[in-house]
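Single-structure report; data block below.
Just one protein chain is left out here, and the rest sit where they should.
After this line comes subunit A, so read on.
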């Protein structure tokens, strides 16, 4: 079975701090042919496979033939998993020391920024403690350590402090964090190599989801990208992937990943609409755990506030079929969506370089039914022209503009302000045309020449306004909550 390749310690390796590469809609096609994309998908598939129940003849003990049942047997966790659990516990404790503000606000709670700053400050020490170098397999002639990469993905995994939101892009970042540890052989365990992946999901991802839900509830974090009721879930995706696998048919070591059928003891998928069943199952299964959280935060009929999940609960063909659909959907709705992946960063472990076997992504039936993106006249990049305002991906309380751009403070360092195409290095040919499965959050954010802003003798918005946090803090002190709908073409301001 394919699994994420380990870094070969006999070759020299240079770690690099991950940077943003996806700056416009077209960059998503480049991403889909990158090494990073292929490896993330490989890692996700590998974890997914591990969550299917194991058939009796495989010789592995399990409850109901399915030792994937939660809660997991903690005695089987590796040291790495245990340490990561402690790391997550420590992050959770920081919530206590940063209680939510009680003052007037619009939605997201500004105290989340204090929690996040705390985490940022402690991250280097936490990583050295809980992901010690001697637990990783690093080429001895490495010029540096992997901590910059680990830290970037870890910090990307808990929502945006600026926007006070959390979504699947953050979840993806945490997956990449675990992927880094995997690539550095951090999870390799001599004694129980058969359950390594499964313990990553049950031992680390599950408590991670628990922490994230606590953050969302404590600080009322907004969904980071929202199709409103028409998305799968306001915040998460992976628990639906792994949770559906938990109820899939049992497989042996050599069986392919099932695409239909269910474990005989699995509940009916329709149980998601029955609150009693959800309460009973939410501690035992990741899918129902996620559904339970929806019930916690939303009021109203399930079929109305979560119609996509409701419809999926009518799928004939069992949990295997649901699992297969979830993987396809994850690929299309998370990894192929500009508003989500634009925030992903690329370093040495998850690399922007083109994967040697990358195939040109082809439009699916789903993608071809999408409306063509409205594109604006491409602007002529010029470093003299200020980029549009800082912007944010879709969220609930405020709609960001899809064409919105990246943070002013970022512009000089990376992105679209100048001509170098992000794929310039690896491109042998022009990046292929693919149909993004959603309206391509349109390409280039139109620039706004500042001189035009000021027909009224009013001071025009200036780029060099102080860091947003200052503004936000000032607003907070005035009881003014943070902003809201952002442009889907918006880019991340960090």
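As a working rule, a contact is a pair of C-beta atoms (placed from the backbone, for glycine too) under 8 Å apart; a residue touches a chain by one contact, two chains touch by 3 or more; residues count from 1.
Methods note: contacts and distances are computed from a predicted model.
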Omitted chain, identified by the protein name its UniProt record gives, among "Serine/threonine-protein phosphatase", "Non-structural maintenance of chromosomes element 4", "Anaphase-promoting complex subunit 11" or "DNA repair protein": "Serine/threonine-protein phosphatase"
Candidate in contact with the missing chain, chosen from A:70, A:273 or A:358: A:273
Touching residue (missing chain; options A:12, A:74 or A:304): A:304
From the listed residues A:6, A:41 or A:229, report the one that touches the chain absent from this view. A:229
List every residue of subunit A that touches the chain not included in the displayed model. 104-107, 163, 223, 226-231, 234, 273, 297-301, 303-305, 307-308, 310-315, 321-322, 324-326, 328-329, 332, 339, 364-366, 369-371, 373-374, 376, 388-392, 394, 396-405, 408, 438-439, 441-442, 445-446, 448, 452-456, 458-463, 465, 468, 471, 474-475, 478-480, 482-491, 493
